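Of the protein chains in this complex, one is absent; all others appear in place.
Coming up: subunit A.
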């Protein structure tokens, strides 16, 4: 209890209190030498008031704040000038291989040394192996037969007795459009005809009600959808005009027209094709082929007009004389063209089918001027380079193989399909498919050895050259009363579908069995072999 140092102020009370506690305790307890009887003792309550903490009452002060008033003002703005601008993405540039500097030759050489023996062994083993003979994997569900998915028709057109003259699939493969007209005699000049389109992927598809209908003042002979724009379609009329419609605009679908000028065809346009423009490969122009002997290239100019950008004219005197042709009657120099097909390997090479029954190999790059009787704004050139030996009647359809650069098919009114190679005038093979006319022939876009033909007896014949080169693998009856099937087109995106249009005004969409849509292991080689051995 002896505090030596002077206690600080803060603990003064504490020590004083402690003294009382200590002394209080000391009086109560007996000295440590003689323990007395334990008895209860109550000690006083010791309280230690705090000195340094006073009562802290709650102090409050009133303060207030107010934001300054917000200044508002009214003003109006109006653009005085406005401009239209269009944005178009360019097609992506192909990725180039980045060049790697040559600085690690030694390591690369060492790697190849290590690896070469093993790779060579595997290559040799593979070449001789029979392990996979006859082994085929089925990834998709197999379908054994050809079925009719949709039967589409437009009752007003069918009521007028119009035929389906042409069908076309659009760039996405979901819309099929057909053109109505008449391919035999009829009252052309006052006949209103239609272009109808059905969207097959839409729910609630009504086969009798097209999703888009365009009324056209004259019969439409041919139709072609734009390769990249899903709603633009070009059509050629009986009057010689070429029109381009946008079927996504119901009120005013007509986009461009050639009009009836000196440049337009004077005869029915039998086929239209979209071609990429030479310098801007994402823009397209329309090529039209008609029986007046002219092949014209149209480009969209302002105000909805199609302007002639290049043209070709066929004249008998200018045809290459490598094949003996019948002497034409005096005075007639035009060669009517009825079909055109472009090669998928060489974009400037095309084949024309003519009324005279012979096919012509032509080039867009031909320079020779044509003998044309009618003047035109753009000088016409003679495109023919080679003449193939003729059919027994006019050629209504030609198709170039998408898998072989030299093969093409032509179908004529003699009921025969000729398989030609670009290199020789005589056909490689000639197949008689029908006793009546053949109106259309198309190569399959997925199987190199398959093609389809539309006959005047009302059936669509599918040929598989791998199975049989004499008779069709499948013959699909489209019409019940043998009225002709005039046109057919494969769907490039949904490769199981084939659309065919007939004289009753109906378009049937057929779903092909798997054997027609899946490529076998060596088909391209078989096609090459076929081309080579038959030519020999």
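Quick notes on this one:
Note that in this section contacts are C-beta pairs under 8 Å (C-beta built on N, C-alpha and C of every residue); 3 or more make two chains touch, one makes a residue touch a chain; residues count from 1.
As a working rule, contacts and distances are computed from a predicted model.
Between the names "Isopropylmalate dehydrogenase-like domain-containing protein", "Kv channel-interacting protein 4", "Dynein light chain roadblock" or "Ferredoxin-thioredoxin reductase catalytic chain, chloroplastic", the one given in UniProt for the chain missing from this structure view is "Dynein light chain roadblock". Remark: the omitted chain is touched by one listed residue; of A:49, A:105, A:204 or A:375 this is A:105.
If you put the hidden chain back, the residue from A:46, A:119 or A:365 that touches it is A:119.
Contact between subunit A and the unshown chain involves residues 94-98, 100, 102, 105-109, 111-116, 118-120, 122-124, 126-127, 129, 132-133, 137, 519-522.
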